[in-house]
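Here it is: the structure, laid out below.
A single protein chain has been removed from this complex, and every other one stays in its place.
Note that the chains are named A, B, C and D in the order they appear, and that numbering of residues resets to 1 at the start of each chain.
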Amino acid sequence: MIINCVAYEEGRRLCDIDVSEVAVHLAHPHRFVWVALHDPDADELATFQEVFGLHELAVEDALAGHQRPKVEEYGDALFVVTQMMSALQEEIQFGQLAIFAGPGYVLSVRQHHHRGFTDVRHRCEREPELLKQGPAFVLYALMDVVVDRYFPILESLEAELESIEEQMFVKGNARTSLKRLYQLKRSIMCVKHAVNPLSEASAHLFGGRVPALCKGTQDYFRDVYDHLHRIEAAVDTIRETITTAIQVNLAMIAIDEGEVQKRLASWAAIFAVATILAGVWGMNFTHMPELDWRMGYPMALGAMGLCCGALYRHFRRAGWL
Amino acid sequence: MIINCVAYEEGRRLCDIDVSEVAVHLAHPHRFVWVALHDPDADELATFQEVFGLHELAVEDALAGHQRPKVEEYGDALFVVTQMMSALQEEIQFGQLAIFAGPGYVLSVRQHHHRGFTDVRHRCEREPELLKQGPAFVLYALMDVVVDRYFPILESLEAELESIEEQMFVKGNARTSLKRLYQLKRSIMCVKHAVNPLSEASAHLFGGRVPALCKGTQDYFRDVYDHLHRIEAAVDTIRETITTAIQVNLAMIAIDEGEVQKRLASWAAIFAVATILAGVWGMNFTHMPELDWRMGYPMALGAMGLCCGALYRHFRRAGWL
Amino acid sequence: MIINCVAYEEGRRLCDIDVSEVAVHLAHPHRFVWVALHDPDADELATFQEVFGLHELAVEDALAGHQRPKVEEYGDALFVVTQMMSALQEEIQFGQLAIFAGPGYVLSVRQHHHRGFTDVRHRCEREPELLKQGPAFVLYALMDVVVDRYFPILESLEAELESIEEQMFVKGNARTSLKRLYQLKRSIMCVKHAVNPLSEASAHLFGGRVPALCKGTQDYFRDVYDHLHRIEAAVDTIRETITTAIQVNLAMIAIDEGEVQKRLASWAAIFAVATILAGVWGMNFTHMPELDWRMGYPMALGAMGLCCGALYRHFRRAGWL
Amino acid sequence: MIINCVAYEEGRRLCDIDVSEVAVHLAHPHRFVWVALHDPDADELATFQEVFGLHELAVEDALAGHQRPKVEEYGDALFVVTQMMSALQEEIQFGQLAIFAGPGYVLSVRQHHHRGFTDVRHRCEREPELLKQGPAFVLYALMDVVVDRYFPILESLEAELESIEEQMFVKGNARTSLKRLYQLKRSIMCVKHAVNPLSEASAHLFGGRVPALCKGTQDYFRDVYDHLHRIEAAVDTIRETITTAIQVNLAMIAIDEGEVQKRLASWAAIFAVATILAGVWGMNFTHMPELDWRMGYPMALGAMGLCCGALYRHFRRAGWL
Partner (left out) sequence: MIINCVAYEEGRRLCDIDVSEVAVHLAHPHRFVWVALHDPDADELATFQEVFGLHELAVEDALAGHQRPKVEEYGDALFVVTQMMSALQEEIQFGQLAIFAGPGYVLSVRQHHHRGFTDVRHRCEREPELLKQGPAFVLYALMDVVVDRYFPILESLEAELESIEEQMFVKGNARTSLKRLYQLKRSIMCVKHAVNPLSEASAHLFGGRVPALCKGTQDYFRDVYDHLHRIEAAVDTIRETITTAIQVNLAMIAIDEGEVQKRLASWAAIFAVATILAGVWGMNFTHMPELDWRMGYPMALGAMGLCCGALYRHFRRAGWL
């Protein structure tokens, strides 16, 4: 589906145009065309492939969805694949934004994701001074917003981790904590695989040898790279913390078990003493004077109570009960 | 065994040829010969070694099978070793495809693996425009299909991991889960050693300094590299997840054990109380009035039942039973 | 808030100046202006942005706070972001110091942190020979003091680790030790993310290709780098030690549990023997001669005592009690 | 001890020569001398040091034994240190082969190892075409055979790992498994330290900038490097598998413990019920009608048996017994 197909001149919006008019505008030196597609079928994309001269392999990747993020040069054009993420009811929904940027055109292909980029277009149109820099700036603006949308995801993962941490040192939550930690680990791995390759790839858009298209906008791409690097660091922290948290959890389980064991041992001792005393006075010796005492029975019960009580106090003090 | 030996001109199939005719076709500048061997004996390979001028060490590797994947340059020729994988009844079957590609020829040597590449040949022959690019394109087509066949393997491993995950948080499955995780780890290590060296090696076929043969087909090899990189990332995720899963499993075992212990402790307490009461009324004191009551015995049994019931409810509420 | 705005000539303080006068001093070849801001609002910073010609992206980063430490070149100017740390009641308080340094000016922007840099200014002013080297030296002096303030943080973390270690091999502290280790791990991760990127970035300020501004002060920046490297090494040691400590803790918990189990087993055995003996003499056989002995009962009690005592000694010797 | 000292011309063996004649043959442009020493004393080596002009530090290393594998250039000569390994009754025996190769000579110094290289010499002499390439080829031949002898070691370690794996999921083997895993880990670390530095060092003998001596034999050294890389990969797999195996072992121990605990709990419950019943009928109430029944006693025993049997079946079904 074609969302937008607009021609720009000197950073200013000229008009919405039809696919058939694209070639005309491409011929103008100071103009560029910015096309946005959403879940296009092969034919739609094929039209633009021809007019922009896109490489077959890139077009395949754009259509396939769920590719590895990357930045590839095809002659003087750039092909960028990014993963889109958005939180959807405790799950992370993944999509793909593939961007073709060459002299005179930007073509963005969004796949399997509901959230569009019209806000980016509007923001760009409000700043013609910047938009004048052409396709490279649009490429930056799109990458920037894709990356900026990673931050809320990251924050929700960090919040989840903190919530697990609070629960972690409280008894009886081990099973849930572990399940959530495992789930979190899975999510963070997905985020990592969306972020790391993009960060690595975007490092080629500034410094050293840079694609001709990005010459004048290096500082912007460095900014994107910087954001990605920040996310990477946060992802690494979460990963390492999860590992530690699982280990700590295991230790907490062992501690809890040890405490239950101590309690069990204490009660067993108390009961055992009562049992022994009852056994002793249940022996059938002929000469057991206390058996004939008037107060023998209550005294026996009292003795049993006393012993048990003393043991109880002892274990209480030792922290076993 | 010679599977195929065909001469091509300008991307079009000329004819099946005999080994003895190969040298004739090699002399034509716009032709190339594409030979496919399967588990060849040393003599078969020796014939082609002579006519194509293959290096002895490369031929040894091609014959040996189970080599490390690699891309080697011998003069203006390339020698590529890849590992083939296919799922065979829960096991991964490994084979080797060694490819010699030089000016005017491609020779593929398949070892210890049942699945051939005739489909690749047919696909290539249907696209003479691409096949016109010569041996490098054939090399790409073969590598591409070898790598594409890795994906189903990977998916089956991911499916196995997910099936273990589902089982993991259910009690009583620890032993099987561990066995399967261990097995999965072993498999993933094998896949890793098939993929990583190839990925590393194929990075030399595009960008920077490239073998002369691959000059015009760099974008294709970058595509192969990209697929390999995607597989590598997936392999890494599985590996890291297995490690976490084993730790979580260990913790789950400890939790289960703790719960069994609590149940044991609860029943022990209930039984102990009943034992003590029976012991008390089994004592031989002369003056134990309740012993002579008419309803003494049923009341005693009732008291024992009540105590045990009260304890049972208590432990039930505490979640120990 | 503007803390200071001073012009320097040949390393000597000229005078405090107003924002409006900055442009005048910038024009003088041997002068430079050193401005210090604290939590500035966007307008304050905008004034300086214009007069110094700062890049918009850098200004955004300086205002935002909590950026990743970095060193960026914008034309012939440098933009450095560092994280400030200070210990605040067992917590580490983080702030940001962003420094813009270009020909003729240094602008430091401190965010979310209470501790200023007037001491640095005074120290610099006391050494005009060094200050004569201009903005690069001021940049060094600021970075140096930021990094030097990391050391007390590190020492407090090391002290915490040592205090946990002392506690670790003492019984019954496992829960607290783990909590503290986990907390320490969290802190050290934060320190790591403040230090590592800065260390990496500052490596570009000496050796090989160096920004023009830093040409004459390379040795100083190497010194900063060296300090950062030292901190990195210490951070790595703490991280690795925490991992080991958690594992050791887990093992200590298991050992403690084992000892409790042994004690439990010993007492259970002692009680069981007494119970059996009482049970034996409670049997109702007609012919049990010892039951009629005068001293039967005391002898029975004595026998029970002896058995229990012998067992007690046995377990004592075995180290179970 | 001098094992061999032979002069070669154009790849063909000339004659065994004496130490004193070496200098004569060195002068001939198309000849080279190949000397093999075994555990030489300092004097023997000193003779050759003088005639070949070997560097003092290299000679020291050759004499010392147990050096780190390495490839060093001294002027136009190469000094290669490799570790020899052979399996000796479940232990790996380590030795050292140091090779000096320069224009006109190869000197191999074997230390602390029983297995020699006469087979290499014979193989080389049978292929004068290859041997014609001079000292570099001899160097390759020696390195190749040293590396080839690593494979059986590796296979025995893999066999050991597989044998442990088979044992691992069987109960009651944990202690032995752990001991063997630990031992295996130690062995594999030794192999790693013999292989990795050599692999790294041998990478300098082909590709990019190469010592003049190896110019024509690069493909051969790449082959050695390739073998070393294969061993490295196998070593890494074993190492990672050992780590996983130890974790799995720990989990298996916990599972076994849990099962013992369940069995213990089951029997305790069965015994407790019998004890309670016996206790109840041992109570001294006056009115316990069943006590006077004719069949009271056998019925009581039957009731006890029934209860115990029912519990037994219950636990059996639950998989606790």
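In this text, a residue touches a chain if its C-beta (ideal position, glycine included) is under 8 Å from a C-beta of that chain, and two chains touch if they have at least 3 such contacts.
The shown structure was predicted, so the numbers you read here are calculated from the model rather than taken from an experiment.
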{"item": "Residue in contact with the excluded chain [from C:Ala212, C:Ile255 or C:Met299]", "value": "C:Ile255"}
{"item": "Per the touch definition above, residue among D:Ala46, D:Val145, D:Leu178 or D:Val210 touching the missing chain", "value": "D:Leu178"}
{"item": "Touching residue (missing chain; options D:Ala46, D:Ile92, D:Val145 or D:Ala300)", "value": "D:Ala300"}
{"item": "Subunit D residues that touch the omitted chain in the full complex", "value": "55, 57, 67-68, 70, 72, 74, 172, 174-175, 178-179, 181-182, 185-186, 189, 193, 197, 242-243, 246-247, 249-250, 253-254, 256-257, 260-261, 263-264, 267-268, 271-272, 274-275, 278-279, 281-284, 288, 290-297, 300-301, 304"}
{"item": "Residues of subunit C in contact with the chain not shown", "value": "165, 169, 219-220, 222-223, 226, 229-230, 233, 237, 240-241, 244-245, 247-248, 250-252, 254-255, 257-258, 261-262, 264-265, 268-269, 272-273, 275-276, 279-280, 282-288, 319"}
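Just so we're on the same page, only the chains that are shown with their structure count from here on.
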{"item": "Given subunit C and subunit D, the chains that contact each of them", "value": "none"}
{"item": "Classification of the subunit A:subunit C interface as same or different, half of numbers criterion", "value": "different"}
{"item": "Size of the rotation, in steps of 5 degrees, that lays the CA trace of subunit B over subunit D", "value": "70"}
{"item": "Mean-CA-position distance for subunit C and subunit B (Å)", "value": "40"}
{"item": "Euclidean distance of C-alpha centroids - subunit A vs subunit C, Å", "value": "25"}
{"item": "Contacts with 2+ other chains: residues of subunit A", "value": "247, 250, 254, 257, 261, 264, 268, 272, 275, 279, 282-284, 288"}
{"item": "Overall pattern in which the protein chains touch one another (line/ring/star/complete/other)", "value": "line"}
{"item": "Pairs of chains satisfying the touch condition", "value": "A-B, A-C, B-D"}
